[in-house]
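Presented below is the structure to which this report refers.
Only one protein chain is missing from this complex, and each of the others stays in its spot.
And now, subunit A:
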Amino acid sequence: MLVQCTMDLLFYYRSLGLSLMIENFPAGDIAALVYLWNPLTIITCLGYSTSPIENLMIVLSLYGACRRLVRLAAFGWVMASHLSLYPVILIIPLVLLIGSGLDTPPRKLFLQPKHSDGYKKTSFSWRRVVLFFLWASAWALYVLLLCGISLKEYSGLGEMFKRTYGFILSVEDLSPNIGVLWYFFAEVFDFFRDFFLIVFHINILFMVLPLAIRLHHRPCFLAFVYIAISSILKSYPSVGDSALYLGLLGLFVNALADMQFSFFLFSGYLGTLLLSPVMNNLWIWRGTGNANFYFATAMAYACFQIILVVESVSSMLNHDRALKKGATTVAKKVQ
């Protein structure tokens, strides 16, 4: 548990570095406070889970990319992907961050004809990106070498891939968790199992490209959305993943100043997270419930997470539109 606390403190210092000190609030402080005092983080630490270590690696990679420290970003990304498979999709925001720095403006946003003070479009630095990939492959080879050496008695790397990535991808263990995959895969016929595995994993992958196209000018926010989506749809989610993206939400507190339904989402999160252990008790200990009760709370939790993602993306886009119009207040649009 001491390890988890150290990881959390490191997260705090890193996110301070990530702070986007614009407008009113120190977003880095808020993000760090939200992460550290989130009951989900505390429960993750009490449960001796290794999620804080994964969270640390993800934040390390984001921090390195924001400060354009290519080696650090590559290290964080390789370690995060090694520990759990899903941070692989963060390659896109990391490349965008390394190439063009924080908050690349969209090409048409600030190129106004009346700006005649020699505004230079920021250029995309391909050199750093290539350097990033080189360092990433170097770190990956090094990690795999170390793993190979330490696993020599245990039949090597192939077995490791089968048991780590294969386990995540093939969803063998169907113990109930707070995600939505276990219930489905308990019912699916063996003949269709591979097909549905592919469908569920592509569910995350097919959202990568459209989001990248729409939000490429805000790579940090893109990373947040990717993390949120992968923590909803991954095969073995836990509250540690939710703790990470709720903490990262604090970074965009100035842009998301007018997020609608925030109170509704807060109550929904609170209610679902309190109801989940009660339903588990009703099912497993009392025997008067069944798996449907517990899965209903998992579905409700996924619903609230999706509403959070949708609302945050739409208020970020509204914020951009307002910036474009030069308005000082954000107009609330109706979807």
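Assume a residue touches a chain if its C-beta (ideal position, glycine included) is under 8 Å from a C-beta of that chain, and two chains touch if they have at least 3 such contacts; residues count from 1.
One rule holds in what follows: contacts and distances are computed from a predicted model.
**Student:** Leaving aside the chains on screen, match the unshown one to its UniProt name from "Beta-hexosaminidase A", "GPI transamidase component Gaa1", "DNA replication complex GINS protein PSF2" or "Auxin-responsive protein".
**Tutor:** Per the UniProt record, that chain is "GPI transamidase component Gaa1".
**Student:** Give the residue, chosen from A:Val239, A:Met259, A:Ala298 or A:Val313, that touches the chain omitted from the document.
**Tutor:** Answering carefully, the residue with contact to the hidden chain is A:Met259.
**Student:** Specify the residue from the set A:Ser123, A:Ser175 or A:Thr288 that touches the hidden chain.
**Tutor:** A:Thr288
**Student:** Please identify which residue in A:Leu174, A:Leu274 or A:Cys303 touches the non-displayed chain.
**Tutor:** Once the missing chain is taken into account, the touching residue is A:Leu274.
**Student:** Which parts of subunit A are in contact with the chain that was left out?
**Tutor:** So the residues of subunit A touching the missing chain come out as 24, 254, 257-260, 262-264, 266-267, 270-271, 274-275, 278-279, 282, 286-288, 327, 329-335.
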